[in-house]
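Have a look at the structure below before the remarks.
Only one protein chain is missing from this complex, and each of the others stays in its spot.
Read from first to last, the chains carry the letters A and B; within each, the first residue is number 1.
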Amino acid sequence: MAENMNAKDVKEEEPMLVVKNLHVSFDIMAGKVDAVNGVSFSLKKGGILGIVGESGSGKSVSNYSIMQILDKNGHIDSGSIRFCGKELIGLSEKEMRKIRGDRIAIIFQDPMSGLNPVYTVGNQLIEAIRTHNKDISKKEAYKQSVEMLKLVGFNDPEKRMKQYPFEHSGGMLQRVMIAMALVMKPDLLIADEPTTALDVTIQAQIIDLLKSLQKKFGMGIIIVTHDLGVIAQIADEVDVMYAGRIVERGSTDEIFYNPKHEYTKGLIKSVPTLQDQELEPIKGNPVNLLDLPKGCSFSPRCSKCMHICTEVYPEQIELSKDHSVSCWNAIKELQDEGKIDVTAAPEGKGNTDTLKLPTKRNKAEEKTEDKNRKSLVKGLALSGQKGENHEEK
Amino acid sequence: MNGKFVKYILKRILMAVVTIFCVITITFWAMQAIPGGPFLSEKSPSPEVLAQLNKLYGLDLPVGQQYLNYLKNSLIWNFGYSIKDARPVNEIIQTTFPVSAEIGIIALLVSIVVGVFLGSLAATHQNKLGDRLIMVLSTASVAMPSFVIAFLLLLVFAINLKWFPTLGTKPGGLVLPIVTLSLYPAAYITRLTRSSTLDVLNQDYIRTARAKGLSNSKVLFKHALRNSLTPVLTYVGPEFAYIITGSLVVEQIFSIPGIGRKFVESITNRDYPLIMGTTVFLTYIMVFMLLLTDILYKVLNPKVELD
Partner (left out) sequence: MIGNFKKNPLSLQIDYSRFLPSSKEEKEKQNVFRKPTTFFHDSMKRFSKNPVAMVSGIFVILLILAVIFIPIFWPYSYSEQLRITYGVSDGTFNNLRPFHWSNTEKELIANGAKLVPHIFGTDSGGRDYFIRVIYGARVSLTVGFFASIIVLLIGSVYGAVSGYFGGKVDLIMMRIVDVIYSIPDLLIIILLSSVLKIVLGDSTNTFVTTLGSGMISIFIVFGLLYWVGMARLVRGQVLTLKQEDFVLAAKASGAGGWWIIRKHLLPNAMSVIIVSAALQIPSAIFTESFLSYLGLGVNAPMPSLGSLCADAEGTIMYSDKLYQLLLPAFLICLIVLALNLLGDGLRDSFDPKLAK
C-alpha cells in the first residue's frame, strides 16, 4: 500500500489527490473539443468529493484523466495530477496499469454493459485480484471474491460467482462492479454516475452501500453525477462544473444553502420539490465545446450577465475557507460590500489556486477571429454527433 | 436451460429436414424439366435397349412415382446408380468428396488463421499504415472472382515462376488451388474480424477491463477476442459448405478430381442420379454445418437467446 509514498516528496499536508490546472481535449472530425479547461481540485484521504454538472461539463473526462483511460482521440494537454505525492501524468502505461484497479478504482454508469457477457461474475472478480496479486492462489482469490460479494450485500455469493452477468439485474450488477472495484482495497474510488442507470429505490441502496463501505475501508471517493440528490446524501464537498471548468466549490452545506454561481443556483432550483407548481429549468442551450465563448462560458444563459462576463473569464475567488466561486457577480458583490477593491492595482502574484486568464480561451479567441471560423462552423454542421458523444462523458 | 436447448435443437433438425426435402423436390423437378434424357446424347441406342435402360433406372415409371421413390431412397441414403459411370452414386461421392473436403478444410483453416490475425491486427492499429494496407488488400481480394484469382496465380507462380505445377494432381499441386480457395474467405474474415473487433473494443466492458489494470494483450485475447469471433463463426459454418461446393471452378482449372467437378459434369451429362445424389449430399453437409454453427455459437456466447 505504501509503495507510492516517498516521504521526501510528500508535503506534510498534501492531500491524497491533487489535480492542478488540467486541460484535456479530444480530436474529432469537426475539430478540437475542449472538454476540460483548467480544472483543479483535491481530495483528502477518506474524503468524499462530489462533482456535479450536466452532460458535457467535463466531469467524467476529468476523472478518466486521473486513471488515464481516455479514448484514443483524447489527450491531456497540460496540467498535473498528483496521487499520494506521485505525479501521474507522464507515467508509463505499465506503471499506470499497476495503479489501476489496485490503488485507484472506478465504477461506471451502466453496469449492464460493464461486464463481459461471456465470462462469469466469479471469473471477472478473480481476474481483478490476480491481475495485481500474481502470487495469490486461485482458491484464495475465490475466497476473497466471495467475501467481497457478501460485503456488497449478496446473500448467496457462491451462487453468484458461477453466474453470468445477464442473469443479474442492474442493481445487482452495480454491486458486483463495486465489489470488483474494491476487492483490492484501493485508496481512491471514482464513481462515475453510479446510480444514473438505476431505479430510484435501487439508487438509494447503492448510495448507502457506498457510504457504509467507505466507513469500513476508509478510501476516498469521488462521485460524479448530475443528480444533486445523490450529492446531498453522500458528499462532504462539492465541485460544480460547467463547460470544462469548476465554477463553484464548497462544502455540501455551503453549496446547497448558499450557492453563489448562477448555474449552481439554477441547478438547485431545477430540482422539483413538492411545493413547486412549475419546473424551473435553466434557460438556454448547453455550451458548444468546439468553440468556447470568450468570457464566462455560462454567460449566454445567465440572467445576471454583465459586460465583463462576455469579455473575461472570471477568476476564482475564495468566499470562505470552504467556499470558492468563479463568478463576476460574486466579485461585484464583494466589491459593493466594500470587502475588496478590484479597481485598484492587483496584489502581486496572488494565490496559486487563482485561475489566471486561461490560455485556452485566447486560442478560442483567435479562432473566432480567424478565417478558420468558417470551416469550423461548417464542420459543426456536419457531425455534431461525435462531439455530443464525448460531451456525454 | 437444458430443456430449452434440446427443444431448440429439435426445432432446427426439423427445419433441416424441411430444407432437404425442398432441395430434393426442386432438384428432381428441375431434372424433369430438361428435355431429352441421359441416353439421347450418345449414339441413340435402339428402342429395345432404350426401354431396357429406362426400366433399369426406373425411368419408365410415372414421374410422380419416381419422385416418391426418390424421396424414400434419399432418406436412407440410397442415391442409386450413376447413369454415365454405371457405378453407385454413393461410391462416386466417396471417392470424390474427400478430395474436395481435404482442399476445402485446409483452405478454410488457412483463411481463418490469416483472417483473424490480420483483422485483429488491423483493428488494434486502426487507421495506421498497417490497417490501411490490410484493408486495401482485403477489399481488392473480395472483388476478384475465383477464376480470376486462379488464373492470376497460375500465370505468375506456375507458368512464369514455375514454382508450382499447373495440375492439382502433381506433387505440390494443391498449393495454388488452396490459396485460390482461401483468398476470398480470408479477405472476408479479415474485414469481418476487424469491424467486429472494433465494435467490441468500444464496449463498456473493455473499458472496465482496462480500468482494472489489465494489460493490452490480456484485454484483447481474453476479453475482446471471444466476443469478436462470434460473427466470424457465423460466417465460417456455412462457408465451409460453400468452399466445398464452390471449388467447382478451382477443380476445373487445376484438374482436381473432386465432387464439384463431378457435379458440373453430371449436369452436362444429364446424369440424373448423380445430379440428385451430389446435390442432396452437399445439402446435407450444408445443413449440418449450419446446425453445428448455431450450437457452437450458443456455447461461446451463453447470453444468446435461442429464438
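Things worth noting here:
The working rule: contacts are C-beta pairs under 8 Å (C-beta built on N, C-alpha and C of every residue); 3 or more make two chains touch, one makes a residue touch a chain.
Note that this is a predicted model, so its numbers are computed, not measured.
Between the chain not shown and the residues B:Ile92, B:Val232 or B:Leu248, the one that touches is B:Leu248.
Considering A:Glu193, A:Glu248 or A:Asp291, the position touching the chain not shown turns out to be A:Asp291 (whole complex). Interface note: of B:Thr124, B:Ser228 or B:Thr283, the residue touching the hidden chain in the full complex is B:Thr283.
For subunit A, the list of residues touching the undisplayed chain reads 285, 288, 290-291, 293-295, 299-300, 302, 304-312, 315, 317-320, 328, 331-332, 335, 338-347, 349-351, 354, 356-357, 368, 376-377, 380-386. Subunit B residues in contact with the hidden partner, per the touch definition given at the top, are 15-16, 18-19, 22-23, 26-27, 30-31, 33-35, 126, 139-140, 142-148, 151-152, 154-155, 159, 194-195, 198, 238, 241-242, 245-246, 248-249, 253, 263-264, 267, 275, 279, 282-283, 286-287, 290.
FYI, only the chains that are shown with their structure count from here on.
Once the centre of each chain is set as its mean CA position, subunit A and subunit B turn out to be 54 Å apart. Residue ranges on subunit A touching subunit B, taken from their complex, read 67, 69, 72, 97-102, 105-106, 108, 110, 113-119, 127-128, 131-132, 164, 166, 177, 180. Those residues of subunit B that touch subunit A in the shared complex are 126, 203-205, 207-215, 218, 223, 226-227, 300-303.
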